[in-house]
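The complex appears here minus one protein chain, its other protein chains still in place.
After this line comes chain A, so read on.
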Amino acid sequence: MMGQGRLAAWGIGLAALVALPFVYRDPYHLHILVLILIWSFAYTSWSMMGRFGLVSLGHGGFMGIGAYVTALLWNHLGLSPWIGIPISMVAAGALALIVGYPCFRFRITGHYFVLVTLALSGIVLQVITATRDYTGGSLGLTPDRASGNKLLALQFDDKTTWYLIALAVWLFGIVVWHWVDRSMARYALEAISEDEDAAAAAGVDVTAEKLKITLLSALMTALAGAIYCQYQMFITPDTVSGIAVSLQMVFAAIVGGLFVSLGPTVGAIITILLAETLRIGFGTKAVGWDNLVYGVLLVLFIIFLPKGILGSLLDRLKPQRKVPRAHEQEAVQIARPGA
C-alpha cells in the first residue's frame, strides 16, 4: 500500500526526529516537543474512534484513569509503573467495555452516545476529586520521587530520555493507526458509521466491532495519561481528566484532520503552541483564553475546513487521490453526530 517514496520520507523524518535531541538541547523547546508528542499520541488514540463517527467525550476519563491509577499504585503500594501502567490500562479498558457494551448493544448512537461519554468524563473527575484523601483532590498529585532505581520507577531527569520515550510512544500510535487503516476492520467500521443494519446484513457483528475499536482507543488513551504523569511528575484532575481535556481532544483532532494519520499530531502542535503563546504573552491574565480560541476555531473549522488542516492540505497537493473516502459531509457528520 505504502509507496517507496512515502516510506523513504517517513524514514528520513524519523531519523531526524531521533537525532534532534542530540544536536539541539534547549530544555524548554525539548519540553514543548515532549508535550506535543504525548498529546499527539492521546489525540491519535481519540481519533481511532472519532474518525468512524464514534465521538467520545469520555476520553478525559480514560486518560485520568491512566495517570491516577499508575501514580496511586506507586505512591500507596510501591508498585512500579512498569506494572502500574498495564493495570491502569486494564482499568480504563474495563470501564470502556462497561460503558460501551450497553451503548452499542442497545444502539445508543450519535448525540446520545456523546452524552453518555460526557457523563463518563464527569464521573471520573468527580471520583478523583471526592477521594481526595488518596488522590489529593483538585490540588493534584505528585508521584513520590524514586530513591533507588530510576528505570524501575520510570522517572528520568533528563529531557532527552523523555523525548525519546515520547517519540516511541507517539510512533507506536501512528503505527496502530495505519494498522487499523489497512485492516478489514476499517471497512467494517466505515460501514457501521454509515448504516448499522446494512453492515449487519453484510455479516458484521456491529457490537463487537465497535467494542474492539473503543477498547483499543481507551487502552491507548490510558497509556497517554500514564506517560504524561510520569513525565510531568504532577497531575491534577483538570489537566489529565474531565470534560475540558475531552473537548481538547475533539478540537485538536478535528483541526489537524481526522482522516489522516498525522492529523491529530498537527492538531497537537497547534493547540500546544497556542496555549504556550498565550501563557507566555499574557501570563495569568489569559487563563482560559486558549479554550475560548479553541471554541471559535472549532466552529470555523467545522464550517470551512471540515477535513482539518492536514487533510485539506494533502487534498490540495494530490488533487486526484485514488479514493475520495473523506467527503466533507463525513466530517460534518462527525462534528454533529447523527445529523
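Going forward, a residue touches a chain if its C-beta (ideal position, glycine included) is under 8 Å from a C-beta of that chain, and two chains touch if they have at least 3 such contacts; residues count from 1.
In this section, contacts and distances are computed from a predicted model.
K.L.:
Just by its UniProt name, which of "Peptidase M52", "Aromatic ring-hydroxylating dioxygenase subunit alpha", "NADH-quinone oxidoreductase subunit I" or "ABC transporter ATP-binding protein" is the chain not shown in this complex?
P.N.:
"ABC transporter ATP-binding protein"
K.L.:
Quick one: say which of A:Ser47, A:Ser88, A:Thr135 or A:Ser193 touches the chain that got left out.
P.N.:
Spelled out, the listed residue whose C-beta touches the missing chain is A:Ser193.
K.L.:
Pick out which of A:Ala201, A:Leu273 or A:Val296 touches the chain that's been left out of the picture.
P.N.:
Looking across A:Ala201, A:Leu273 or A:Val296, the contact with the absent chain belongs to A:Ala201.
K.L.:
Where does chain A touch the missing chain, residue by residue?
P.N.:
184, 187-188, 190-191, 193-195, 197-206, 322-325, 327, 330
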